[in-house]
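Of the protein chains in this complex, one is absent; all others appear in place.
Per-chain numbering from 1; labels A and B assigned in written order.
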Amino acid sequence: MKLVDNVTEHTIPKDTVGTPFSDNAEISVRNVDVFYGEKQAIHNVSLDIGKNEVIAMIGPSGCGKSTFLRVLNRMNDTIDICRVTGEIIHDGENIYAPKTDVVPLRARVGMVFQKPNPFPKSIYDNVAYGPKLHGIASRRTDLDEIVETSLTKAGLWNEVKDRLHTPGTGLSGGQQQRLCIARTIAVNPEVILMDEPCSALDPIATAKIEELIAELSTNYTIAIVTHSMQQAARVSNRTAYFHLGHLVEVNPTEQVFTNPDHALTEAYITGRFG
Amino acid sequence: MTNTNLTQRQIIEAGLKKRYRKERAFKAAGVISIIFGLSWLVLLFGDIIGKGMPAFKSTMIQLSVNLDADDLGIDPEDATTFNKGNYDRVIRNAIRSEFAEVKSRGDRRSLGRIVSSNAGYDLRDLIKENPTLINTQASVWVKADSVVDDYFKNYYSPQKPGHILTDKQLIWVNDLIDRDKVTFQFNKGFFTSSDSRDPESAGVAGALKGSVLALIVCLVLAFPIAIAAAVYLEEFAPKNRLTDIIEVNINNLAAVPSIIFGLLGLAIFLNLFGMPRSAPLLGGMVLALMTLPTIIISARAAIKAVPPSIREAAYGLGASKMQVVLHHVIPLAMPGMLTGAIIGIAQALGETAPLLMIGMVAFIVDIPQGITDPATVLPVQIYLWSDSPERGFVANTSAAIMVLLGVLITMNLSAVLLRKRLEKRW
Partner (left out) sequence: MQLSSLFTLLVIAAAVAYFVGYSRSTSKGLDIGGVHKLSSLPSQYGTLALMWCLLPGVSLILTWLLVENSLLNAMIIKVLPASAQALSEGEQSLLISQVKSTAAGVAGLNVAAEIKQAADLYSGWVTRSRMYLSGLSIAVIILTIALLYKKIADTTRARNKIERVLEGLFMMSSLIAILTTLGIVLSVIYESWIFFSHVSPIDFMFGTHWSPQMAMREDQAGSSGAFGAVPLFVGTLLISFIALSIAVPAGLMTAIYLSEYAHAKVRNIVKPALEILAGIPTVVYGFFAAVTVAPFMRDSAAALDIALSPESALIAGVVMGVMIIPFVSSLSDDVINAVPQSLRDGSLGLGATHSETIRQVVIPAALPGIVGSILLAGSRAIGETMIVVMAAGLAANLTVNPLEAVTTVTVQIVTILVGDQEFDSPKTLAAFALGLMLFFTTLMLNFIALHVTKKYQERYD
């Protein structure tokens, strides 16, 4: 047994233990540091996110897992004082290179947020928003088709097909979140980032979203941040454990929850801190 | 799948140029809007200052006056006779002696007009201050008439003609200028005298005093009532229909056009209660009703900002509700309430329309001594002057605006400083 009585800075390893790298990487993160002003939020993280895998990020609150996720499609650009160093390679290009354009990047790396945030528009317009912006579908019939397939993929079509033109904000919390997922897959991204997508939902709605994640993983690469270890265990192939801005351990999910490599991971999953 | 994605990527990238163009246009529209607003600010200030600066200096003509007691018709020993002296004649004689060659009656009258018609009063005041000057030949500077003032102010910029001096007057004035007998002096009278028909003698003292008196009445009435109302609504009022109505009412009153308050003052205070017309008392009451909602709203915000922990601590020591309010809540909320009061008073200071309704728009030469004397206020004075055809009044109006804006900016700055101090606390 690897017991840790006192979790302090010096127990954090310089290098990540486990299997952070993959042969078939969709996104490769190399030596990334993130700063908010003077404060460093992410310390030297390197990680591959493999094609069509579901990778879960877990860790105590404030460990930097959400920050890390937002770095992957440059959502952190909206925060003035945020600064990122290192490389994040997607499709052979560093997304932090000066010439990289965030608009098409975000179309390819979509994001679902913690709180369901449907736009104050109709269900149809919520889903059609992205395709219209990007000019993916110009004809009405194309748009109708995209809306239907996206809602179907998100498991929402049967529930809303009769009220497509009612406001999206009128749906229940779980439906809203599935609408947000439909909205994201409507632009046909390669990667979907999910930032604690079930934290505002009840258990039944959560179960539905988890089922959905499993289905989506056949077509999409999914990176999910969760505060629930059970959820990570249920939905993901690999699990990454973050601690105080450090990526402590990455391993196949089963291993992380049964036989973690690092003392800190074990301390976390056995509930010594959270 | 890779194939479809590739085409989708191409579609997105093809549209980017247009989308970024829209982005830039949108941003530019924001910048243009801001520049539009700010340039009006600069334009307005520049224009007012440019037009108003000349009013702070007055054109003076040097005259050698013979202050013979008999000529003046006064008794050097008896100061009470000074008021009855014929100072105008002495000045007329002095200006005629400068141009001995002018003989015809019409010309001599026209010559007399280059000196302000109020110069006699200035001379009287001078003699009252210095009775020793009597029976001497004194060299004094007297105010020029506004047409000369106008001409001299534009003297150095010949591209601005348009003076209304007669040809002969022009020769005389230029002659005086050549002889160094014309100069600028700081126009002290602008701050010490009251309204006048002559632009060179008109000042803002009366209007300023009127404003101060009306604002004192306004503050004395509105501030305590507003605090009491705010305290009641925040601390005591039960949540029922009546308090709801009061709340909605206060918010609505804050947005009622000010002219409506003038109608209220006219119909109720003036006609029903028979209060004195044109008086700062009446003006102050109307302004108080108008500023009351503003002060109540900010006072309530200030009370809300007092942390509940302080209330609880006081309750814990056995204080009654009223003691908590009087000893803790009100003193702690005071800076915020004062800020609101200053903003309300600043708003009242700039208000014109309701005061027009209750007769504060008369031509009043005397500086008001009390709150029941007829008076006017600074913004109304500006309105009155802006209507006067004489060119000198344009400068006076602008100068009065500068005074008004100066006071307002000072008030608002002090409100900002107070608010800063308040913010530091918690």
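Note that in this section a residue touches a chain if its C-beta (ideal position, glycine included) is under 8 Å from a C-beta of that chain, and two chains touch if they have at least 3 such contacts.
Everything quoted here is computed from the prediction, not taken from an experiment.
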Decide which residue listed in B:A79, B:I164, B:V220 or B:I245 touches the omitted chain of the complex.
B:I245
One chain is left out of this view; which of B:V115, B:L266, B:I345 or B:L418 touches it in the full complex?
B:L266
Even though one chain is not shown, chain A touches it at residues 73, 75, 78, 102-107, 110-111, 113-115, 117-121, 129-130, 133-134, 180, 183-184, 187
Tell me, which residues in chain B touch the chain that this view leaves out?
12, 19-20, 22-23, 26-27, 29-34, 36-38, 40-41, 44, 47-48, 51, 224-226, 228-229, 231-233, 236-237, 245-246, 248-253, 255-264, 266-268, 271-274, 289, 292-293, 296, 320-322, 346, 349-353, 356-357, 361, 379-380, 382-383, 386, 394, 397-398, 401, 404-405, 408-409, 412, 416
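Assume only the chains that are shown with their structure count from here on.
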Euclidean distance of C-alpha centroids - chain A vs chain B, Å:
62
Show which residues of chain A lie in contact with chain B when the two form their complex.
101, 103-104, 107-108, 133-136, 188, 190, 219
If we count contacts the way the header does, which residues on chain B are in touch with chain A in the complex?
1, 4-5, 8-9, 11-16, 19
